[in-house]
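Some notes on the structure that comes next.
Left out: one protein chain. Kept in place: all the others.
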Amino acid sequence: MLSGENIVKSVSDLLHQLYAMVGLSAFKGVLDPIVAAHVMFGFISVFVMFLVWMERKVSAHMQSRIGPNRVGIFGLLQTVADAIKLTIKEDIKPVHRDKIPYYIAPIIAFVATFAGMVVIPFDKGMVVQDLNIGLLYIIAITSFTVIAILSAGWSSNNKFALLGGFRSAAQIVSYEVPLVLSLVPVIMMTGTLRLGGIVEYQSQNHWFVLYQFIAFFIFITSATAEANRAPFDIPEAESELIGGFHTEYSGVKFAMFFLGEYIAVIVSSAVAVTVFLGGWLPPFAFLAFVPGFIWFMIKLLLVIYLVMAFRWTFPRLRVDQLMDFGWKVLIPVAILNILVTGFCVLFFGKGV
Amino acid sequence: MTNEELKTKIESDFKDKVLSATISAQKELIVVVKPESYLFVCQGLRDKSEYAFQHLSCQTAVDYPKENKITVVCHLWSYKYGHQITIKLDVDRANPKAPTLENIWKSANWFEREVFDLYGVIFEGHSDLRRIMMPEDYTKFPLRKDFADDGFIIKPN
Amino acid sequence: MGAVGHYFSSIVMGFWNLVIGLSVTTKYFLRMKTNTQQYPEERLPLPERSRSMIKLIYDGEKDQFNCVACMMCAKACPNSCIKLEGVRQPDGKRRVTTFKLDFSTCIFCGYCVEACGFDALTFVSEEYENSVYQRGSLLQDEQAMKWVRPAHLTPKTEEPAKVAAPAGATAGA
Partner (left out) sequence: MTDLLLSQIKVNDESQFGTDDYVVNLGPQHPATHGVLRLIVKLDGETVKETIPVLGYLHRSIEKICENRTYPQCITYTDRVDYVSAMSVNLAFALATERLMGLEAPPRAQWLRMIFVELQRLASHLLWMGAFAGDIGALTPFLYGLRERERILDLFEMTCGQRLTYNYIRIGGVMIDILPEFVPKCRAFLDYFEPKIAEYEDLLTYNPIFLERTKGVGVITPEVGINAGVCGPSLRGSGVSCDVRKQQPYLFYDQVKFNECLETAGDCWSRYKVRMRELRESVSLIRQCLDRLEPGPIETKLPPVLKAPPASEIYSRIESSRGEMGIYLVGDGTVKPWKCKYRCASFNNTYVLDQLTRGWKIADIMAVLGSLDMIVPEVDR
């Protein structure tokens, strides 16, 4: 039967045979993660390209336009063309930049978000490393982007970029709190931080979105804010700060910021799918013949569509209102949610 | 209030402060005021409740090189009564100076900057008399009739 | 309803209004109806009155321009972008010899066409791709502006010289 577990198993068997052929069996433990990272990178690159295309198509149809349709069928290769353009264009650098942070920032922005993909289970067993602190790891690693954005804003020696960097620092730090708080009830109910374990818990019960709709809403909102997406895109607010922190970046460096933003969207949507929407589980038991990773991708795309719809529907919040919203709405509601969940767990046991 | 009533009222209220008050062929009330009583008349027109010209609709200037004068023209409008009046003040063309209306109507700030920019009329007491349309290092006053044509203006055939 | 109730009701109402907004965009997304014209492939026919290109009408039968170089168009032009010369023909009528229109300063106001009393200038709505690679190409002469009226188009019955505006404009010289 076609399932993620079987695919991973056969691929790793094949790899191990390959190692044995070239006499590298002893380095199995080192080579496996490298191969996995490359596979993940390839997947992510293609998926981001698809997402960029999808975003442009979604926005186009929302606005009764056509969107990209010149390169490839339905313009599918448009992003490839854009990527080529970005890599071969001139890299314009401000003269008075602070050199080291200026170069490191895009790398951090990309790596920090990309590293989050390690613990995402696409299917049962189809995961690079199912850490037992998976949720904690993702939250920790993705908040590295604030360093990238702040250093990009600082080092560009541009007033708009600096404003964008400061805004981003305040924003990401504030929204980290509701993000974590919205996940706490789930952890309380499942008793595990391992993403695979959370999905397995949902396979025995219902999806968490049924119990924890409020937590789901809070998570999506703060994840959108974490990824600097509209309506929380104040660090790069186009109509105010032109490009925000990446005003002075061009070429490949800009592409890495761009990639980082989309990977952040993927990671946070994937966590939302895993934690609240049952991960690889089919919505009904009789649909189980469809492989799990396909269900995962369908759910992932639906969540990403939601995030895109936010961007193309809503106005942008002001910086102080953004803070108000985070601290005065999301955090109290999240704490209330934790309390209610705590009482439920106490009185009804883990199964609610 | 019709223009005629307004005219008689202004003539009686500001007897020695107004040079002339006429109703033009286009049925507009035009009042030419004496330079020294310009501010007084404007203040009165705004503050007296029977006039209530709260709105400075437009302020500009007209250049008359033959008569050697620049006329500063204000068009006032009353939202309360719906009447209109034109206030004129003649200033010397060689040494154009006029009191500012900025303290009466805020909107005069930019209007007067524009008149200063394009006609060179200096508004005494203005808080921020800088060029507004032309570059700050520009020396000429383009809307004066003797403005040297630097080749910028295409004359029609 | 106290402050707490107001707090929660405002959150719920706000959420509901967000959903209404999302439903509008999602409706358009699902409908997939586009308003785009894919220009080089799809060309819209411009309305007949469209002021897109000025042409000098050439009479194929008589092998001459209709223009008699009366200068009405040049006088009506607010930007003085029309320069023309004419010469008296042996048959006693003036005919245009050179006609130059500088499209870089032309604003397509239509006064020249309205001023023309001899059916010599016209707007052609079919030719609207007027961009050129060199600025100099915008200065067109009578050969570039030559246009033979197709048989299906009839000369305008309305007398253009009656139109009010250029009457005053002619005196502008």
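The letters A, B and C name the chains in turn, as written, and every chain counts its residues from 1.
Rule of thumb we're sticking to: a contact is a pair of C-beta atoms (placed from the backbone, for glycine too) under 8 Å apart; a residue touches a chain by one contact, two chains touch by 3 or more.
Predicted model only: the values in this text are computed from it and were never measured.
Partner chains of the missing chain, restricted to those shown and counted over the full complex, are A, B, C. With the whole complex as reference, residues 13-15, 17-18, 20-21, 23-25, 35, 46-47, 49-52, 76, 78, 107-111, 114, 123, 125, 163-172 of subunit C touch the missing chain.
Contact between subunit A and the absent chain runs through residues 59, 62-65, 95-96, 159-160, 163, 167, 230-231, 233-234, 237-240, 242, 312-321. Listed here are the subunit B residues that touch the chain not shown: 24-26, 28, 30, 54-58, 60, 62-63, 73, 75, 77, 79, 82, 84, 86, 105-107, 109-110, 118, 131-135, 142-143, 147, 152-153, 155-156.
Here is the rule we use: only the chains that are shown with their structure count from here on.
Of all chains, B has its CA centroid at the greatest distance from the CA centroid of subunit A.
A separation of 51 Å divides the Cα centre of subunit A from that of subunit C. Centre-to-centre separation of subunit B and subunit C, using mean CA positions: 40 Å. Between the CA-based centres of subunit A and subunit B the separation comes to 63 Å, rounded to the whole angstrom. Among the residues of subunit A, none is found touching two or more other chains. Within the complex formed with subunit C, the residues of subunit A that make contact are 58, 60-66, 217, 309-310, 312-314, 329, 333. By the touch criterion stated above, subunit C contacts subunit A in their complex at residues 11, 15, 18, 21-22, 24-26, 28-29, 31-36, 38.
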